[in-house]
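Shown here: the complex without one of its protein chains, the others still in place.
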Amino acid sequence: MSTTTKGYRFFLLALFFIMGIGAERVGLIEYYSDPWEQEYVLFLVRQHLHLVLISMGMAIVTGLAAGIFVSRKKFKKYAGIVMYVIGLGQTIPSLAVLAIVMSFLGIGSKPAIFALFIYSTLPIARNTLAGILSVSPAIIDAAKGIGMTPRKILFQIELPNAMNVILTGIRVALVINIGTAALGYLIGAGGLGDLIFTGINLMQTDKLLAGALPVILLALIGDYLIELIGVIIIPKGIRLAD
Amino acid sequence: MQKKVSCCVVAIALVCACLLVPDSLLAQDKKITIGGKNFTEQYILPELAKLLLEKHGFDVELRTGVGTAIARQSLENKQIDMYFEYTGTAYTVFYNQEDIAIMTDPVKVYEWVKEADAEKGLVWLDPVDFNNTYTIMMRKEDSEQLGVKSISDFGRHVEKKPDDITFALEAEFWERPDGFRALMELYEFQMPVRAVKRMDMGLTYLALRNNQVTSAMGFATDGRIAAFDLVNLDDDKNFFPVYNPAPVVRKEVLDKHPEIREILKPLAENLDTDSMQRLNADVDVEHKDVTSVAKQWLKDKKLL
Partner (left out) sequence: MDLLTFLDQNLSRTFFLLWEHVWLVALSLVIAMCIGVPLGVLITKKKELAQKVLGGANIIMTVPSIALFGLMLPVLALVGHGLGKVPAVIALVLYSLLPIIRNTYIAIKNVDPALVDAGKGMGMTKWQLLREVEIPLAVPVILAGLKTAAVMNIGIAAIAAYVGAGGLGVFIQQGIARSHEAMILTGALGVSLLAVFVDLGMSSLERLLTPKGLKI
């Protein structure tokens, strides 16, 4: 991460501080100071994270598996079609996916988690596939040359080299997931959307912001965390090569 | 050359876009904007008003599907010209009044809010006869099994076995002075916060039907209550005020078109609880289209 980006993030924190003053004017600080409301906001954050973490967990496992699966020699010829179909699937709006799942599975957090799971798997699968396929054939040849089994090649060559792209897919999926989870309230799944939509319907700005800000923070933190993970787990050699 | 062409195209596109704006922002002479809240009855009432007004040469635009606060604000901000408000709602929510003697008497509460709003330049036209009150609902089997027929029974059951009962409501019902928190105070029970599930408009009926909660809040005239086999608990302590809907119009608009009062009068004279419930059921249960349901009813009453 370059210094300019770091500096920008710091500037953003300063901006938040100034917005804090504005928030006070609108009653947001008062809202957060109310112990009952505090408890409720924390409860909603937990609900929100519940939706996000479970669906992301399943999505990462499924997406990685699917991406790896299609990249294998036997199925490589379908890679193009699979990418195309996934690409089309990604154009479908998040609210539509939630609504369609609700029509079949009813309301509550389980249908929402399912919808989030489907929606998040797509970018991860796509990026896993693209990442693995983009590993230079020369490197793979060299690995074969020194006698590595396909399994070893996968885990020691292909995945590490593809990790940058894969992590980008996970990052994108996570940010979208956190935003879409806020819509989960509309199909009865709770989460921070409760405060946002209640604030909109009742014209209570303090509630609206009390819900919107944590969602934004979660998205920014999630984005940052995945980037951090990338820095940690990607071997320096590969990172520098990008 | 290319640059000039692309600039022209953009400019033309922008002009066209502005002209083709779906909302007609151009002021017209006989134009009325009717607002509406976000539950079924509040889609039907404006539609009825629209059809009647259009018959008399008005151009009507509907802006339905918002919460009470927004509808009221839009009226006060002149963004809409009228909408149907309930006497009880205006009394308890806008004016924070608590006098039980007034709010349970349909005539008294109507006169009270009419006078209060007149000072704000808002005119209450003739009220419609039915009472669309909030109601606490349970599934029929549960109500019979637990022997809970009234809200007092409900309160007692909650106090005895707090883990048994969950309650789904819409956020507005939680926040309002005529809402759940005040109700719990009057009926002297306290439901644990975790047991109260907030959800978006309309989901409460589904959640109750699907057994995801043991009780839920609803509107008395909603067709889904009968269709989903739900029962209304009796408000034995008379907590809820009377909710008669009436068109509330901005004074300037009424002064400009005083005939509006007469045009909308037939609604007050012909719409009763049974009719409204049937209209609601047609839309909510039969899933008939709001416009055709409204049109059919008006035709049946020889009003169209």
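Should a chain be cited, it is by its letter among A and B, assigned in written order, with residues numbered from 1 in that chain.
As a working rule, a contact is a pair of C-beta atoms (placed from the backbone, for glycine too) under 8 Å apart; a residue touches a chain by one contact, two chains touch by 3 or more.
Since we're looking at a predicted model, the values are computed, not measured.
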{"item": "Chains shown that the absent chain touches, full complex", "value": "A, B"}
{"item": "From A:M102, A:I157 or A:A189, residue that would touch the chain that is not displayed", "value": "A:M102"}
{"item": "Touching residue (missing chain; options B:L183, B:V283 or B:L298)", "value": "B:V283"}
{"item": "Contact partner of the left-out chain, one of B:K50, B:R63, B:R198 or B:H257", "value": "B:R63"}
{"item": "Chain A residues touching the omitted chain (full complex)", "value": "2, 4-5, 8, 12, 26, 87-88, 91-97, 99-100, 102-103, 175, 178-180, 182-183, 186-187, 193, 196-197, 199-200, 203, 205, 208-209, 211-213, 215-216, 219-220, 223"}
{"item": "Footprint left on chain B by the chain that the document does not show", "value": "2-3, 10, 13-14, 17, 20-23, 38-40, 43, 63, 65-66, 70, 77, 79, 200-203, 205-206, 224, 283-284, 286-289, 292"}
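One rule holds in what follows: only the chains that are shown with their structure count from here on.
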{"item": "Chain A and chain B, separation of their C-alpha mean positions in angstrom", "value": "38"}
{"item": "Touching residues on chain A, where the partner in the complex is chain B", "value": "36, 39-40, 43, 106-108, 185-188, 190, 194, 197-198, 200-204"}
{"item": "Contact set on chain B toward chain A in their complex", "value": "38, 66-70, 73, 171-172, 175, 193-194, 197-201, 203, 206-207, 210, 212"}
